[in-house]
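The complex appears here minus one protein chain, its other protein chains still in place.
Let's turn to chain A:
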Amino acid sequence: MPVTTCPVTIRIQQDDFDIAREIAVLTGNRTDIGAVVSFSGICRGDEDSAKIAALSLEHYPGMAEEEIRRHADEATSRWPLNGVTVIHRVGRFMPGQNIVLVLTASQHRQAAFQAAEFLMDYLKTNAPFWKKEESASGTGWVEAQARDDEAAARWTRS
């Protein structure tokens, strides 16, 4: 068996990210990676037909990084991954701006697809971030969605 390494990069930042650059960093000069899945979450311009002017994201410094790290570790133990990158932005965003990036690298696509979905499902329900929406009718905290809990629950192993 060839020795595979799985670098895990986790960053929480205000600045935008460059997806192409992050993929290049993840794959580097390696030739053992056959698949990279990239998910980016973007600030939507409307929610349930109501226009959104901006979105603010707050997080729990320290715990947010640790919680994402725990999920990344679980992902690397469940799937044969060759690299994981999770970048979550905090601050105030306008529609169209990037919020989150998840990259998973593997030899084959199935592991990369599944791990990326797993990471996003857990990130939404377990990582300590909160969104506040600004719209014409005022500002308000975004409510957690039952469908996100259901999405995360399907990965639970008995």
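In the analysis below, contacts are C-beta pairs under 8 Å (C-beta built on N, C-alpha and C of every residue); 3 or more make two chains touch, one makes a residue touch a chain; residues count from 1.
Throughout what follows, contacts and distances are computed from a predicted model.
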Options "Peptide/nickel transport system permease protein", "Molybdopterin converting factor subunit 1", "Putative repeat protein (TIGR03943 family)" or "Phosphopantetheine-binding protein": UniProt name of the undisplayed chain: "Molybdopterin converting factor subunit 1"
Sole contact to the chain not displayed, among A:24, A:50, A:63 or A:153: A:63
Selected residue (touches chain absent from view) among A:9, A:38, A:97 or A:125: A:125
Where the unshown chain meets chain A, residue by residue: 41, 57-60, 62-64, 66-67, 88, 99-100, 120, 123-132, 141-144
